[in-house]
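The next block holds one structure in the form of structure tokens; read it before the comments.
Only one protein chain is missing; all other protein chains are in place.
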Amino acid sequence: MDQLVFAAEVFLNGLMTGVMYALVALGFVLIFKASGVFNYAQGVLALFAALTLVGIQQGQVPFAHLINAMLGTHISSFGWTVPALLAILLTAGVMVLLAFLIEKLVLQHLVGQEPIILFMATIGLAYFLEGLGDVMWGADIKTLDVGLPQGISDGIEAVTGEWFGYGFFIDRLDIWATIIAALLVAALVAFSQYTKQGRAMRAVADDHQAALSVGISLRFIWVMVWSIAGFVALVAGIMWGTKSGVQFSLSLIALKALPVLMLGGFTSIPGAIIGGLIIGVGEKLFEFLIGPMVGGATENWFAYVLALLFLVFRPQGLFGERIIERV
Amino acid sequence: MLYREAGDFKTSYRDDGQTFPIRLDRWGYYIVLAVAFGIIPFIINDYWASAVFVPFLIYAVAALGLNILTGYAGQVSLGTGGFMAVGAYAVYKLMTAFPDVSIVIHILLAGGVTAIVGMLFGLPSLRIKGFYLAVATLAAQFFLVWLFNKVPWFYNYSASGQINAPERTVLGWAVTGPATSATAKYLICLCFVVALAWVARNLTRGTLGRKWMAIRDMDIAAEIIGVNPLTAKLSAFAVSSFFIGVAGALLFAVYLGAAEVGEAFGINKSFLVLFMIIIGGLGSIFGAFAGAAFMVMLPVLLKNVLVGSLGWPTDLAAHIELMIVGALIVIFLIVEPHGLARLWALTKEKLRLWPFPH
Amino acid sequence: DLVVPNLSYRTGPYGANGTQYADGFNDYFALLNERDGGIGGEMIQVPECETAYNTEKGVECYESTKDSGALVYNPLSTGITYQLIPKVSVDKKVLYTPGYGRTSAKNGKVFEWVFNAPANYWDGASVAIKYLLDENGGDLSGKKVALVFHNSAYGKEPIRTLEGLAEKHGFELSQIPVDAPGQEQKSQWLQIRRDKPDYVIMYGWGVMNQAAIQEAANIRFPMENFIGIWWSGSEVDVLPVGEKANGYKALTFNGVGMDYPVYDDIKTHLIETGKASQGGEHVGSVLYSRGMYAAVVISEAIRKAQEVAGTSAISPEQLREGFEQLEITPERLAEIGLPDFGPEIKMSCDNHGGSGMARLQQWDASAKQWNLITEFTEPDQEIIAPLIQQDSEAYAAESGITPRDC
Amino acid sequence: MFDAESRETLLEVNNIEVIYNHVILVLKGVSLSVPKGGITALLGGNGAGKTTTLKAISNLLASERGEVTKGSITYRGSRVADLNPAALVKRGVIQVMEGRHCFEHLTVEENLLTGAYTRSDGQAAIKRDLEMVYDYFPRLRERRKSQAGYTSGGEQQMVAMGRALMSRPETILLDEPSMGLAPQLVEQIFEIVKAVNEGEGVTFLLAEQNTNVALRYAHYGYILENGRVVMDGPAAALRENPDVKEFYLGMSDEGRKSFRDVRSYRRRKRWLA
């Protein structure tokens, strides 16, 4: 019985963690859908967004370190703090600008290239942004606080304590993440299925040349999609940054999002969420049930193996578009 | 008309099929070999060996391997780091279990072990394609690293899980262990590289290579004209993993001397080698070398320029180095998505016409 | 001039930690140069090389600096240390790895060129258990202790010691690995929440530390019962968690805070003249202090070597002698301007690891500072010494080294 | 009948040169002019440069690493070289690419709707045009909900044509519309071209291998070989030209030759060496 209650707790937490993964995966899906680009930089984008948010919030002078090194000055802060909401808006603005620059400087020149080339370009981009984030805002660990609650939810603990005699642990941050993710997904699904831009975005994913030929502006679509992805990255960055501070390792959550993506299908927005939930639950339960037998720390690979097993049966992921095989 | 092939007629299909059909190329190749074997070993020092030449040679082997899988057979893999770890741990176990057997044999066997593991992880490629496969190979990467970290048998139950390469000799020269000279390290790697590059070239120009390329270019059509995708893909995984395993074995035994799996064979290795083949040129042997040279030398060069010559603080230099590497990769892909190998071919095409523009 | 390269890392997953350490290391030598004109009249050069905590880059840094007359290396990475151990014995360079690296390098008979005073990972584990024993009136039997560790060579180091100690003192040890980078530790902490161990000991680095402290706070694990190794006890690990990190404890082998005379000198000679690393941003932080402490030990060894060799321009071999005969007494520390900053160190030909003493510090979240809460404590050599003997002998056998006589 | 001379010239291609990959010279000075409201055919063998010409006009070369290195292209008197393809579509020039290029994962209907991407005249008008396209191609109405990737070759060709019509263009550049279509459908497509041309006044420039049909429907023709225009003239005149007859229409003096009779080796006559 105890074991069952524990498992239930693990299950719930798995769901919540899955949502956190899905937040990162969503950005991937958007960009993949719209341009066939497998955007490895999504994780770094989240890091960059979080760094920028903290920087703006705390009134850091961008490039302070560089300026100091060049000019021998000692500036570091403007000495003001910006309210969270305004800072988020400003950061969103920065992400749009970034999307614009990425399109202008990178994607535009790679129209029609093979997917693997684009993939590599995004890794190059990831390096660049990582360096840029460090140069702009410094490499130290920062605390992000936009007023999201954190820590165990007392209500749930009390209620479940009454029911099962064991109070479940649910992080309040995770609850918020779930609500926000649900809203995001609903909005994005509606956008891609029912708007002209959404349709154009899917068209671009299929065939750049043809999209050009019917007058879809790749530039516009890409700037748009990368802006949205930048915004999603910002949301993911806020969540993960609140959870574990803003520093380099934030970019590595991309690696946790990949199996989610693989399982849900690269092109499906709902797939990102469902995939996230399955992966979250799967890896937590596996660690809980089997982990102790094999020495633990299975989470890094288990997600991938789980996704792999799913793929063997559905090579396009659970909700991915069918891979068209014709001659 | 600096570069000529006119007047270089072939009278037999054998001549036509040789590796460097053009005389000028052939001479260039001989000169490179002569320098590599005849001059560099005598002037190399520890710094050049461990900062440039040895990693370059070892990564060239890995890049050749991955290029066979990704460039020739079209299966994108991100498991290179994990497979290198297999090679490293295999050679470590062999070295410590059979100290009297030649290290050369151990390294080859390590390649063989990796080939088997590679085939195992290649099985899903029959169903899974493209990026799905690429991400799926990450399962190999993470699982293998976890395994070597977790099971003490692999690291001979040492307290920390590190593995250390004991000293082994070839013809009386130490090639592993702390006492190895720069020249010995360089030469053993060079021998492996030359031999394996030659094998790679042979395989890719023959039947097997054509099967791989057919699968890469259009797998369905390939199957319909008679290529068995199972054997073609698995053989690509096996050969590629063999190369990568040898590279991993060399990296651990000859270059690093000690290794910890998560750190030395992490996912960054996978990306690094993938970068090499893409910057160098997919589906090109020359590209594997060019890419390895580029990716090994670029950071060293940047570091020397930014810190050594410009005297920037190291952290700033390191961050800016990241930006520059990232930007250079992007710029490279924009200028020539098919890599250095294509750039080289185009240059030759231009030289052939030179001084006429077309 | 004497050359002491600083193989630092200011980028990558552990860049935030490495930066502070490197600053402290640099600044102390800079101070010596500014204030005293170096050591024994020789200026100290500290060329810095970025390793990004990456072994290959570390090796490259080592190779690129070793021919410039480098005396001693301190790479702040267990992985790089393992690479360098065989190399330094061939190249004849000193490798100084305070509080990290290969624990059994304490055995100077096998590891001639490596020093890891004042304390190593096993000492740390033992001191932590000793502290718990004190807390519990000398009896830990029946208690549960969980070890949360970075799933790497570094994190696995204390397992054997703790197993030995568990047997000796009758507590129950559970092992909870966390894979790098470790920002997602929910399962681990749910497990702790279920198992309710009495104490948690952590061997972490980088983001893993703060994620763990955060999760511990989330499940309301009492912070007083949570002890980190010295690499899990800096400001960057607790600050992001805020108030809830209050009471968290960590080991340390160096003093904390700015209450030492040497900081006045650093202020006048470095910060005010703009010569401090990164404008003196991190002066006084735990990791800064530890980097500085490493520099102190090295400079004392240099002084000793100069004394022994009778020349100021010493060679690495002479420095090695200096290390082996090094004695840092409390008096000497006070002279340097760091009273009670570190334990007494006395090294010898066969003991390259000093006394292994460490103490505990505790985080005061409202004051945002660490407070020392114990004196320097000796580890339990009864457990550790045989383990060191065993591990170093295994290494000697594997690498064909005949231990020297001391 | 349509009289090319008296119409204003809509599109003018002036002596353009196109190079792929910086080294492969494909077009070596091609000039054409397309009169408003006419159907102009671009004929020529494989690799003559028809597709390249069309892509040069619609600015689609960049993504294939090709560029126009000499000459100029003007549409309604203004140069179009700096416009991106989308801007060109907004001005009324749309291309139907060779090899269909449908959006595989979109349904047939969604494919058609993407054609209306640049339009801003409201849902109702778009809906009307969708019906119009379905009337032209009833087969598409049947398959409106299936993914374009799974439709047959002919159906895809219809999708591509329909998609172009959805943008309400002034000029359509049509690349090999007849390829792979059943004979009935070829006629049908050309009938549609004609109907659209006459009914809606849309100008056509079409590249075609099927010289026979093309010359029956076009008003004016250009024959391209090896990247050069080797002959041009009103369609009727071209149809009577003996060389065109022999090499492009497959007619000998006695009428249509049987494909069985050409078995003996025959050296081709070329206009250019």
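Some observations on this one:
Going by the order they are written in, the chains are A, B, C and D; count residues from 1 in each one.
To be clear about the criterion, contacts are C-beta pairs under 8 Å (C-beta built on N, C-alpha and C of every residue); 3 or more make two chains touch, one makes a residue touch a chain.
As a working rule, contacts and distances are computed from a predicted model.
Missing chain, UniProt protein name, picked from "Hydrogenase expression/formation protein HypD", "Amino acid/amide ABC transporter ATP-binding protein 1, HAAT family", "Monovalent cation/H+ antiporter subunit D" or "Phosphonate transport system permease protein": "Amino acid/amide ABC transporter ATP-binding protein 1, HAAT family".
For the chain that is not shown, the touched chains among those present are A, B, D, taking the whole complex. Residue B:Lys211 is the one among B:Lys129, B:Lys185, B:Lys211 or B:His319 that touches the chain missing from this view. Annotation: of D:Asn14, D:Asn212 or D:Asn241, D:Asn212 touches the absent chain (contact as defined above). Panel shows subunit D; residues 24, 43-48, 98-99, 139, 146, 150-155, 157, 176, 179-187, 209-212, 247-250, 256-260, 262-263, 268 of it touch the chain omitted from the view. Interface residues of subunit B with the unshown chain, by the touch rule above, are 12-14, 17, 199, 202-203, 205-208, 210-211, 213-214, 216-218, 220-229, 235, 283.
Annotation for subunit A: contacts to the undisplayed chain at residues 327.
Note that in this section only the chains that are shown with their structure count from here on.
Comparing the CA-atom centres of all chains against that of subunit B, the greatest distance is found for D. In this structure, the chain pairs B-C and B-D differ in their number of contacting C-beta pairs, and the larger number is found at B-C.
Centre-to-centre separation between subunit B and subunit D, using Cα means, comes to 47 Å. Centre-to-centre separation between subunit A and subunit C, using Cα means, comes to 36 Å. In subunit A, the positions touching at least two other chains are 65, 134, 139, 295, 297, 300, 326.
Listed for subunit D are no residues, as none touches two or more other chains.
Subunit B contributes residues 45-47, 50-51, 55, 96, 146, 149, 158-162, 164, 166-167, 177-179, 255-260, 262-264, 268, 299-300, 303, 307, 313-315, 317-319, 322 to its touches with subunit C in the complex.
Partner subunit A is touched in their complex by these residues of subunit D: 58, 60, 62-64, 84-86, 88-90, 94-97, 101-106, 110-111, 113-115, 117-118, 147, 149-150, 163-164, 167.
By the touch rule above, subunit B contacts subunit A in their complex via residues 70, 76, 124, 127-132, 134-136, 138-139, 142-143, 145-146, 149-150, 220-221, 224, 267, 271, 274-275, 278, 282, 312-313, 315-316, 319-330, 333-334, 337.
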